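Let me begin by presenting the structure, written as structure tokens, before commenting on it.
With one protein chain withheld, the remaining protein chains of the complex are depicted in position.
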């Protein structure tokens, strides 16, 4: 599976920064979730329709993230997501935060497909096929 | 009605600050909601039990807030709530954020009692009586 | 002074919502600050350049906000800012959050121009003229 991935521009506002003058570390996870949402939306699966249409939602099981360089107020970042592995009930994504050609942050995010009660549920073929195309 | 109110210590962490070196303005509203939650809990109404026990939740209808002086990293603040007016389906609270004797922030918060569908619902006497005692 | 204002689309992500299924009340202030930042940027005053270029920053002195209807996950909102009054060291803005034609949230925000030490400082003519044009 070769993926070009999907990316989203993200501006750094005051809300994202902290007293050290840089983006607060937890907020990169917020940026990464935004691009995952827009990626799913772009694949045709509106994030608020996953439960009504498919009886599932995607939850984050684990994150491995490296903070390489800080982002700062007003930076225009590019945040990307690439599908690395698509399993039966989970997937692994690569996510990168860039500022120009500088890589600021790099993560590996594992998502699981679960019912609203948290029970693992196979990712439907309709979703699987669209995700594999990106 | 005279009220002594209820207060909660709140430490300022990096997550609360922004690149200007002070607490980000929206975060004072987070502090104020924490003290409202602990106040309700202290009155005997656990915040997660309002829907199952009473079929209601309290939503914020309006906030009027003045930012007088900034709070900074590691400050140990005191955040208070005082019941100003208790109506049939709403209440008005006074909330203050203090650092030592300095008043940093002062707000007037109007809450409405609503069902999960957002329909106004009279505040039950059981709640009313406890709130009036604080 | 008649103003058409400036507006920005804002998508609602999981990060913005709370366990009541709607946007957490403090997060509307984050949305409003985003549009203020983009408005200033659009006027030619990059938010991170206000201190180096003009020796000033804008701080929020007060907010009066009404929460009319809730926003929900995945909503595509439109958040606007309109200059209501431009004083010597402060300004008053009208800000509205809309979902389609529904007004969800309406605020009056007072900003003050201060030095990095928090001393009031007259808004320079260069800034004043641009803001009045919007």
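We call the chains A, B and C, going by the order they appear; numbering starts again at 1 in every chain.
As a working rule, a contact is a pair of C-beta atoms (placed from the backbone, for glycine too) under 8 Å apart; a residue touches a chain by one contact, two chains touch by 3 or more.
All values derive from a computational prediction rather than experimental measurement.
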Task: Which of B:30, B:94, B:108 or B:128 contacts the chain that the document leaves out - done: B:30
TODO: Name, in rising order, the residues on chain B that touch the hidden chain in the full complex.
DONE: 11, 13-15, 30, 33-34, 37-38, 41, 46-48, 72-74
Open item on the list: Suppose we count only contacts with the excluded chain; which residues of chain C make the list?
Closed with: 14-15, 17-22, 24, 26, 72-73
TODO: Spell out the interface residues on chain A facing the chain that's missing from view.
DONE: 20, 25-27, 29-30, 33, 57, 59-67, 70, 118
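As a working rule, only the chains that are shown with their structure count from here on.
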TODO: Please report how far chain A has to rotate so that its Cα atoms sit on those of chain C, a copy of the same sequence, as a value between 0 and 180° in steps of 5.
DONE: 180
- [ ] Tell me, please, which chain's centre (mean of its C-alpha atoms) is farthest from the centre of chain A?
- [x] B
Task: Middle chain, criterion being Cα centroid separation - done: C
Task: Gap in Å, rounded to a whole number, between the CA centres of chain C and chain B - done: 24
Task: Chain centre separation in whole Å, for chain B relative to chain A (CA means) - done: 33
TODO: At least two other chains touched by the same residue of chain C: list those residues.
DONE: 30, 33
